[in-house]
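Missing here: one protein chain of the complex. Every other protein chain is in place.
Chain nomenclature is as follows: A, B and C, assigned in order of appearance, with residue numbering initiated at 1 for each chain independently.
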Amino acid sequence: MKAQRVEMFVCPMATPSDTSGLQQLADSGKVRPDTLVALAGKTEGTGQHDDWGRVWADVVLREWTAKFLGIPVTEVAKQVIFVLSGGCPGVITPHIAVVAREWIEVPDGDIDAKEDKRLVVGRAGSDAMPPEEVGRMGQIEKVAEATRRAMADAGLTDPRDVHLVMVKVPGLTTASIKDAESRGKTVVSHDLTFGPEGAGVYANDAAALGVAMALGEVPESALSDEVVRRNWDLYSEVAMTSSGGEKRHGEVVLFGNSSGSQSSLRIGHAVTKDFIDAEGVRNALRSAGLQFEALPSEAELSRLVHVFAKSVIPGSDQVRGRRITLLDDVDAYQIGKALGGMLVASVTGRTTNYVSGGERNSHQGPPGGNIVAAVVRVDG
Amino acid sequence: MKAQRVEMFVCPMATPSDTSGLQQLADSGKVRPDTLVALAGKTEGTGQHDDWGRVWADVVLREWTAKFLGIPVTEVAKQVIFVLSGGCPGVITPHIAVVAREWIEVPDGDIDAKEDKRLVVGRAGSDAMPPEEVGRMGQIEKVAEATRRAMADAGLTDPRDVHLVMVKVPGLTTASIKDAESRGKTVVSHDLTFGPEGAGVYANDAAALGVAMALGEVPESALSDEVVRRNWDLYSEVAMTSSGGEKRHGEVVLFGNSSGSQSSLRIGHAVTKDFIDAEGVRNALRSAGLQFEALPSEAELSRLVHVFAKSVIPGSDQVRGRRITLLDDVDAYQIGKALGGMLVASVTGRTTNYVSGGERNSHQGPPGGNIVAAVVRVDG
Amino acid sequence: MKAQRVEMFVCPMATPSDTSGLQQLADSGKVRPDTLVALAGKTEGTGQHDDWGRVWADVVLREWTAKFLGIPVTEVAKQVIFVLSGGCPGVITPHIAVVAREWIEVPDGDIDAKEDKRLVVGRAGSDAMPPEEVGRMGQIEKVAEATRRAMADAGLTDPRDVHLVMVKVPGLTTASIKDAESRGKTVVSHDLTFGPEGAGVYANDAAALGVAMALGEVPESALSDEVVRRNWDLYSEVAMTSSGGEKRHGEVVLFGNSSGSQSSLRIGHAVTKDFIDAEGVRNALRSAGLQFEALPSEAELSRLVHVFAKSVIPGSDQVRGRRITLLDDVDAYQIGKALGGMLVASVTGRTTNYVSGGERNSHQGPPGGNIVAAVVRVDG
Partner (left out) sequence: MKAQRVEMFVCPMATPSDTSGLQQLADSGKVRPDTLVALAGKTEGTGQHDDWGRVWADVVLREWTAKFLGIPVTEVAKQVIFVLSGGCPGVITPHIAVVAREWIEVPDGDIDAKEDKRLVVGRAGSDAMPPEEVGRMGQIEKVAEATRRAMADAGLTDPRDVHLVMVKVPGLTTASIKDAESRGKTVVSHDLTFGPEGAGVYANDAAALGVAMALGEVPESALSDEVVRRNWDLYSEVAMTSSGGEKRHGEVVLFGNSSGSQSSLRIGHAVTKDFIDAEGVRNALRSAGLQFEALPSEAELSRLVHVFAKSVIPGSDQVRGRRITLLDDVDAYQIGKALGGMLVASVTGRTTNYVSGGERNSHQGPPGGNIVAAVVRVDG
């Protein structure tokens, strides 16, 4: 019987085009062409529309992967899922987390022998999403469907075993809006930014609701075009989503724990209760299996492999009853992301954390709170 | 015999011109014209050169104070020290901390009866500092001299009892540079910004070294024009300094603990070991007298009156062995300040903290680390 | 018979709170409490959400005006229309243009004696606009109605005599959205910024269409909620509009030329054909009456009193067939405004020009082009 053995390696990058960490993993045999399933990382630069650091990294990493896998660059997306989040403001080290999945033959009886559940990963692509579906039910349903297939690919059946679902979906572009409107369709927004009415956040949020629908976090009956970015009581606690105008299909990479897994790693997650809630970050470490009461020891922290966190800006100007001006800060997009980086780093004692965000309000996590997932090494 | 009773009140501000909190203190009699000694606060806005929020707040607060004290606006600076730090990026609530000092008549024997030391405050102005002295030994020595007098005003003799020295000194302006050069003098910099060679940081850092000299943190023999912003091993652990082109004299307000004090408050301080060191913030709380092992309880935190913290950007691109890009972030000045705000808020569980900073490297605190001072209520 | 005599004075401001220019006008008797009708100006600062320069200027100017008119601050808006546009990036000198209108008794026959038309000004307030009307037909119709009354107040009947209509209307706020939704109404946007789907630009653009409707530039039948910020072929060539969340009513100040006017000034306008069209600026000068073929002489320019220009960013990334990246510039809002300032200043040879803008696309002016109005001195 086949069982998964998943590994995750975190490679700091010295520049947007630095593939030396990846190459070392390849040279050492830790990652092989047939085991590489995903690259998730933070690229340096401003993370804004006119940031070319992310684009350059994407081009270089795809070229490297194509060469590594011996396939054309255009085929890479079918085998390896890329989730590159731009912008490392503050104390976020530019890095790539490399996910490798091996299929191990184990005796049939052995599977249940492991008493604790371990990390598994699953992936799936979605059907094409035309521009008129972006940020609406069409996108929600297609992401939900892909999430279900990614769960299956991970070998998971219970949504409670799912701790992180990274999704990339199509956003809108000037060209795709024109296409939709030429066919008599409307689009969710003409704002191509990540502002509060931007197409980018509508796409991200529809994707988050798609995950929530697949995992039963939100009942299908509660969902409609009208709730997207309106009813913040509907949300996922495990979805981290992004969107890009250049994409036509959704992509899902899903992480969870399974008793069948042969991995040395385990994943957990929690949500912060508000924007300054360090305890929420610690809860994610606890959920993944770090043992501590108030603060984790250095020894426990050394078992931490990686943290994935969102840093969505709260829609309110109040934190614990006091006014903050973050919503009015012109640089809120960067500052919001940077603050999440500090909240996580001040707990983990390290700066190589995946922290994305900066947008205002989201169905990724509860109102005011943010999702934090952690991967820890259990043994080995 | 006279003894001090010092109180500190923290008033959130709803706009840069909001004096309602001050007015309430005045109306309730908690602050009287003869007890008001200092206003230290954070004003909203960007905190950059073209931020008018701080200027507006300064104008309005001086007008309010003049009216409260029944004196002309131009006389206010002689009686009340203003330390307004511009910029509340992220999770820093705009606010004013009001310092009031009362002189209590106590029986001579009583002073030593109190076994623990309590908060005292002292103030002093310095001699005028011509532009050629800014950022150089002249400024260092005059700040040192004023610091010594502020200690005396506080009734302190042991530098170890001093936990926070807030200083404002003259910086440079186009006009004052012209003045100096017309007299055949040179100035420390022609850069009027807070960049790494800016006149603003030279002035701030000379002021910090002045405090360090007065308190014996740095031997006078180690000081010269050449070490300012060059030898980072020379620093104060209690100086928080700022500069303004419009000033001609230095102003010092100094906080410490004295066994003679009749205050209900106590102050303490610590330095963080690096930019993500939450434990350094907790050490400041402990130093002031909060009782906890790993994390402070809500009950203990409710005794916290206020935190004053610097958030100077480290001069290195490494935090705990990993590269960060903060030095290259175009918005580093704001992001650096915002990150300090998060580090403190995630420990104190509140956003009304005084956090200034954003500049690169400083003699305020050790290389890479930052100063944190805390005031707590001991009884009452 | 009564005839208007309108004067316009341009006062540079040294700070946001500088009323010295106004005071001089008052002291010299050039402006009297009964002649002051409008203040239109540019205030220094970033012009962004977190810019307090404009707010401070507004507070100070209203206080000055209240004192000058001998009325409470809250009554000022009923007598004097304020149009303060925040942000002077680049080569725009902070200033206030003061509009004074006197009613002169002239013999009945005299009116038509003047063969050329001269400057007149009219004002009107609109009915209250509830939040659900912002950016929609309700706002369009109420602005149209007020524009018609402002025309009547100016003594104008032919829309071709109208050259500039400055309008301020209510925008949306968190509070007003809540109010509307609590009454079962929807609002045009939840984005409170001036981004492409922001409430601010919807309000501005509905106001522009209101002007266009009143002046017959757009037939009423072409107007509906759906065309606002969608059909860019509908626009006004004379509307300069702005919005503020704090307002409940619209305010209109309208400038035109009338043969009945006893003014020494005349106004004209033109639209630029694209973002770099200096000839469009020159056409506005010609329209107002400056005499020149290719370039205006210094002597002719000395007759120029003031220029009012919009600098709306084109919705396309092409200028004369070449790609520009302005739409992607993170600072496009400021850069777009600054570029308009340069286009005008490089033609007028002076920096005291009223230039507002920075938003993307607008019904203020044709697609890609911008409105420029000029006031010149004809005699005196």
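Note that contacts are C-beta pairs under 8 Å (C-beta built on N, C-alpha and C of every residue); 3 or more make two chains touch, one makes a residue touch a chain.
All figures in this text were calculated on a predicted structure; none of them were measured in a lab.
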item	value
Among B:T35, B:Q48 or B:Q79, the residue in touch with the chain that has been omitted	B:Q48
Listed residues C:I177, C:V347 or C:V375, member touching the removed chain	C:V347
Touch with the omitted chain, as defined above, among C:M1, C:I104, C:A175 or C:I276	C:I276
Missing-chain contacts mapped onto chain C	12, 14, 44, 46, 88-94, 275-278, 293-295, 319-320, 322-326, 328-331, 334-336, 338-339, 341-343, 345-347, 349-352
Interface with the undisplayed chain - residues on chain B	46, 48-50, 189-193, 195-198, 229-230, 325, 328-330
Sites on chain A contacted by the missing partner chain, in the whole complex	15-17, 44-46, 50-53, 55-56, 59
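Keep in mind that, in the parts below, only the chains that are shown with their structure count from here on.
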item	value
Chain centre separation (chain A, chain B; CA means) in Å	41
Centroid distance [mean C-alpha coordinates] between chain C and chain A, Å	47
Mean-CA-position distance for chain C and chain B (Å)	45
In chain A, residues with contacts to at least two other chains	46, 325, 328-330
